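Entry: chain A
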Amino acid sequence: MRRVGLLAVVLAFTVTACGKGGAEEEPAKGSGEQAVKTGPGASADTITLGYLPDLSGVFAPNGKSQMEGANLYWDAKNKAGGICGRQIEVKVQDTGYDPQKAVAAYQQLSGDVIGLGLVLGSSIVNALLPNVQQDQMFLNFAGWTSDILPSENVAIAGTTYDIEAINAVDFLMKEHGVASGDTIGHLYFEGDYGENALKGSKFAAEKHGLEILEQKITPADQDMTGQVSAFKKAGVKAILFSAAPPQAASLAGLAASQKLDVPIVANGPGWTPQLLTTPAADAMEANYFVVSSMAPLSVQSEGVTKFLSEYQAKYPKGTPSSNGSLYAYAGAQIADAALTKACENKDLTRKGVLDALHSLTALDTGGTVAGTLDFSDPASPPGSLVYIAKVSKDAPGGLEALGEPAQAADAEGYSF
Partner candidate 1 sequence: MNQFVTLFVGGLFLGAIYSLVALGFVTVFKATHVINFAQGSVLLLGAYVIARAHESVGFALAVALGVLAAAVASVLIDAVLIRRIRRADLGTLAILTLGVDILLATELSRRIGTDVLNIGAPWGSDVTEVAGIRVATSRVLAGGVAAVLVAGFWLAFKFTDFGIAMRSAAEDGEVASLMGIRLNRVAATAWALAGALAAIGGLFLTSFPAAGVTGSVGLLALATIPAVVLGGFDSPGGAVLGGLIIGVVSVLTAGYQEELSFLGRGLGGVAPFAVMLLVLLVRPSGLFGTREVTRV
Partner candidate 2 sequence: MHDLRVSYAGAVKALRGVSLSVPEGSVVAVLGNNGAGKSTLLRALSGTLPASGGAITGGTIELRGKALPRDDAASIARSGLVQVPEGRRVFANLTVEENLRAGGLAAPDRAKRAEARAWVDELFPILRERATQRAGLLSGGEQQMLAIGRALMASPQVLLLDEPSLGLAPKIVERVGEVIREINARGVTVVLVEQNAAMALAVADHAVVLEVGEVALRGTAEELAESEAVRERYLGVSTQAAATGTRVESSAQPLAVEALSVRFGGLAALSDVSFTVEPGSLHALIGPNGAGKSTCLNVLSGVYAASAGSVRYGSHELTRLRPHRIAALGVARTFQNIALSPRVSVLDNLLVARHRLMRSGFLADGLKLPRARRERAEHEARVREIAELLGLTELERPVGTLSYGTRKRVELARALCAEPELLLLDEPVAGMVRDESAAMADAISRARAELGISVLLVEHDMTFVMGMADRVTVLDFGKRIADGTPATVQRDPDVLKAYLGAAA
């Protein structure tokens, strides 16, 4: 009985300590020009954004550099006065790339934030989506799969993996002599990323009479011996790659060692500057290309230059990466634009921000993301242009853009 009594006391104490806070919208207060309607996550002097990166799971390395990019942007923004007079507060919860943890982490954030500045992983976004929709939050998705479309709530910086893959095939046909009747290998991860890219490559292949030789792998596969051998046997003219850097190094190195001298075109996540320190660096410099709507760091655009200088000032020892820190940086630009617009509309509620986001039709990120972004149609990705870059040891970030961002004609006819 004493134990029960104790338990009751403890419980009662906890209960009073964290009574269920209401989450009602506050009516516009003040008067005149200052009257901005606010809701959860926005007050008179702060706006709170939630971040759900993976800081302890398989994509923890990515998660860390993403948080670097986000912090970089918001610190600078806050120093410059914030958004409509409000400072931006970033609340981070780790998901460990585990949907269960992500759901709990979301529940923890959801009362306090106006929207989600970044969420990594489509299985996680899928798990969160019912709640996010109910809460009418916007969500900036780190991961470029079209599976997530159409969703009113999700914003993607740039275009999707399938469009990237279509562009990759187009590039191979135009620049590397791949022709109708040829076989292309596609090495891809099990899961959203790889299978979305595969959807694009299959579409393009069908259109141009190409054969696709599929090789599905998991992140645990580190040795591509079997896959390369299958490619070689099939006599592939090029390889599409939708996996992670360790597999890229193995693939490129083995292809070179097996005298499979064909171009390899990777989606954005298939690159990290670290690859240049691996034994496969030479092979990659010869044959490795990256297709992505995120700008290679060698692009001299205004946005990228700004990012790089800020980055070097803040993290002198860090290595910026385009799909890590730059991506989160670009995501923050989008959130910034939506929030600013919402503030102009005098509606800093979650719904107001979401509406503001959809009213952005030509957002210019200063070149961090290819082209301008149009968020008006939830059924298609906001961007359609991609950079095609080549591995180069001398370029910053190891990638050198081949020309201006462009779009393959095929992508027009593609349905998501």
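How were these candidates chosen? In short, all candidates are chains of the complex that A comes from, given by their letters.
Note that in this section a residue touches a chain if its C-beta (ideal position, glycine included) is under 8 Å from a C-beta of that chain, and two chains touch if they have at least 3 such contacts; residues count from 1.
Quick caveat: nothing in here was measured; it's all calculated off a predicted structure.
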Discussion item. Going by the C-beta definition already given, which one of 1 or 2 is in contact with chain A within this complex?
Written reply: 1
Discussion item. Which stretch or stretches of chain A touch candidate 1 in the complex?
Written reply: 58, 60-62, 64-65, 190, 213-227, 229-230, 232-234, 245-250, 253-254, 256-259, 272, 274-275, 277-280, 282-283, 319, 321, 324
